[in-house]
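Left out: one protein chain. Kept in place: all the others.
Right after this comes subunit A.
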Amino acid sequence: MSTSTLTQPTFQSVAATPTPPTRSRPRPAIASQLFLALLTIGFLAPVFWALLSAFKPANEIIRSPLSFDPSTFNLDNYLAMFHDVPIGSGFLNTGIVLLIKGAITLFFAPLAAFAFAKYNFAAKNLIFGTVLITLMLPTIVLIIPLLLEMKELGWVNTYQALILPGAIDAFAIFWMRQVISAVPDELLDAARVDGCGEFGIFWRVVLPVIRPGLAGLAVLTIMNIYNDFVWPVVIASSDQMATLQVVLSTLAQNITGNRIGADYATVTGELLAASSVALIPLLVLFIALQRHFINGILAGSVKG
């Protein structure tokens, strides 16, 4: 309604000054390609620079950061990094958390969302309203009391502490409720007539139907868990429990601590090697699943 009042004056003013059609087409096309290409370069340059520089001799990275001579490329930075930094245990911890926390989210979030979307029950609106409010809260608010709760439970530097808080997160519920709402009720009723139990409907009807949305949630969940930093750095900072991101964040201290007289070049070389190693799994995963992820976000986001 309101948009027509906003756009109407435009129509009039535009109609008063007609511009020659079609002839000016090519120029905007070139300008848009130029704009998008520049943005792309800006977005990709830091990643490519780091991936390539990690293969250069450490001294060259800082002496001439902009030149790349493939004949000098080697794996020295990687070898030194694997020797100095506990990146393997970082990967292992992140992997364990990813597997368990990811499975919990991908099973229990759609299950709860199914109840919110397709059933009526007491306190439904109260619970869902609370979920919406917590979506607005900065996550950092919960850090202090959660830390104390973990101390109370004796969970500091444990996998439980990394996995359970935030395992079935409000955003996943919110997103999955939207996706499941779109599943036709007739489909569920037909399954009931066929003698399917309520959980059977979820498992054999709902989950297969929402597979595209679920794939989008999977990519986002994996990304969030893999990249999570604030909570792990507070709760799991011990050497044994540090996740990949925590290992990365304290990398410079680790290298200089393990190697007397490590200079800036050495540290930088190992740092870029470690960053590359951390980057690659997610990049590969994303490029493999990008269609699901992009379509999932495009389908599940708010409408203008």
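Worth pointing out:
In this section, a contact is a pair of C-beta atoms (placed from the backbone, for glycine too) under 8 Å apart; a residue touches a chain by one contact, two chains touch by 3 or more; residues count from 1.
Going forward, contacts and distances are computed from a predicted model.
Not shown: a single chain whose UniProt protein name, out of "Sugar ABC transporter permease", "Chemotaxis protein CheA", "Inner-membrane translocator" or "Sporulation protein YqfD", is "Sugar ABC transporter permease". Of the options A:42, A:184 or A:208, the residue whose C-beta touches the omitted chain is A:42.
Touching the chain that is not shown, out of A:115, A:183, A:210 or A:236: A:115 (per the contact rule at the top).
The missing chain lies against subunit A, touching residues 2-3, 6-7, 10-11, 14-15, 18-19, 21, 28, 32-33, 35-36, 39-40, 42-44, 46-47, 49-50, 61-66, 108-109, 111-112, 114-116, 119-121, 124, 127, 130-131, 134, 136-149, 164-168, 170, 173, 192, 197-199, 202, 223, 226-227, 229-230, 233-234, 244-245, 248-249, 251, 264, 268, 271-272, 274-275, 278-279, 282-283, 285-287, 290, 293-294, 297-299, 301-304.
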